[in-house]
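Excluded from the complex is one protein chain; the other protein chains are retained at their positions.
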């Protein structure tokens, strides 16, 4: 991915965020992916990666700062989904915090809106069906997910989409991807190299795809 | 459940709907539950139960007719969730149809809104946390679910909540409950008697509960 | 279950055993089932039920005492299987202890034989396919399982079958049944009443069935 002569002027930015480990775990594959992707060039864009605190509120404040600072063309937030076996392209963010466990600052909100008075949900503005197809063609386990949960991942996803719905962000796309555990964390899992490769493919596809494709990837229930 | 002296004047109505079998299956526990609950008295309300076609569009048209006809105080739609092990109280309906399999009329919409131009989602207006607690106290497997899928169940759930959001329906509550397979359909499953008992408890709780309780029942992802 | 005129002389005995709670849990459905079944008459047999310690070695010593004392015609050991959604009729006991967690006495053997020098495995001598059919016909979730694990349940199952293989026990049948969690323990689960009803049906079927039926109930892997 290194290039001898980086394009000049500076290429547009893809903002990629992972999360700190949480729930007593020692690692979070999304933070390791952020480390690996930071500074890479993908489809003419430079990846700026950061690790958000796994904390309600503070995570979103940090994301807002990053967006203001880097003015990205695309924002991909990434979180760990223990128990999932595939790279999960999230379809929808919902306006509720309902925490089964405390966040990394000890807060455990129950049935509180992410943004009071805001819409019940936002759909991802990433071309998740095209991304699904690209991942599957690369031989990687991938799926569209109908829920990002109600913990900090959904919180950040919702806050991101609410921000990008403001007039100043026309044309900036964003969304959330959940990734499986590392093998050392339990089963099901995905080797880190496969996950990083998948994220690179997902970003490249999102940058290259104008209108999403039609591909059934719903859930019966 | 005996009703030697039915109250007079006629008690208010709870509208309960199940679905026809679909996906090649011979039975649908939600239809059997509708049959069992029809006509029962629960907490001073009379249950009117019906079985909706598992068909995009037609299911909602039928539901609208039933609502107009019976003017229920509460609407509980119920569907089968193969692969789930507990009675699932659905939190949110999303504005998308994305069918993995054809419905019973052969239609298979992909990424089509349930109602064009309408909000991305509606939250259930049932007290799902109080219902969760009531089911658990009765020794029945129950959970709050963050997604009702993108097939006909979510379609009906979304259409119901969109209708109930109209001014004429102030105070009418509604939501969706997913129930596990019958033992004959596969595993995990729940005996039909336990499912029906659970639905009765859920309805009674919804009728008796004004403001929902605070009880963590979210998902990490 | 009524027994106005208990048969005289004393009816033959079915020995049923559950286990103490383990792994930090407050309850074990197999112990509750033992409590419920103790003293019942099933198909002309009297159930003698006991709760074994969830301890390698001591559990088997206690089982041996019970067998010597009651000279049962049939022995059904029963244990809890967290994570299973159906009543599991175990096919085979293997000669190994490999404990992921300590037993209730703090022991955690790894790759130690249950009985040194004894065969690698014994098959259940219960008619598990007929029992499967009986449970399914009663609308209860049931399955044949190809592994009873490597903890105290398998230990007791292996020890039981090794004992019953001795010449003095010709005609005495035995086996192990795993049952799901109670709803309060997590998901998947089964209401206690359904589990007890299933055990009663399983015992009655085992007593009534001479030669097992042919019914495919294997696993692909």
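When the chains are written out, they are named A, B and C in that same order, and each has its own residue count from 1.
In this text, a contact is a pair of C-beta atoms (placed from the backbone, for glycine too) under 8 Å apart; a residue touches a chain by one contact, two chains touch by 3 or more.
Keep in mind that this is a model prediction, so the values were computed, not measured.
S.K.: Where does the absent chain make contact, in terms of the chains shown?
M.R.: So, taking every chain into account, the missing one touches A, C.
S.K.: Any idea which of C:27, C:96 or C:138 touches the chain not displayed?
M.R.: For the chain that is not drawn, the touching residue is C:96.
S.K.: Out of C:150, C:195 or C:209, point to the residue that touches the absent chain in the complete complex.
M.R.: C:150
S.K.: Sort through A:128, A:148, A:189 or A:220 and give me the one touching the missing partner chain.
M.R.: Result: among the candidates, A:189 touches the missing chain.
S.K.: Spell out, residue by residue, where the missing chain touches subunit A.
M.R.: Those residues of subunit A that touch the unshown chain are 85-86, 136, 139-143, 182-184, 187-192, 194.
S.K.: What does the interface between subunit C and the hidden chain look like in terms of residue numbers?
M.R.: On the subunit C side, contact with the omitted chain comes from 23, 79-84, 88, 91-92, 94, 96-101, 108, 110-111, 119-123, 129, 146-151, 153, 178, 212, 214-221.
Simple rule for what comes next: only the chains that are shown with their structure count from here on.
S.K.: Hey, which chain ends up farthest from subunit C, C-alpha centres compared?
M.R.: Between subunit C and the rest, the longest centre separation is with A.
S.K.: Looking only at residue numbers at the subunit B/subunit C interface, is the share used by both copies over half or under half? Answer same or different.
M.R.: same
S.K.: Point out which chain occupies the most central position, where each centre is the mean of Cα atoms.
M.R.: Measuring from the global C-alpha mean, the nearest chain centre belongs to B.
S.K.: So the centre of each chain is just the mean of its C-alpha atoms; given that, what is the distance between subunit B and subunit C in Å?
M.R.: Chain centroid spacing, subunit B to subunit C, equals 38 Å.
S.K.: Which residue numbers or ranges of subunit B touch two or more of the other chains?
M.R.: Residues: none.
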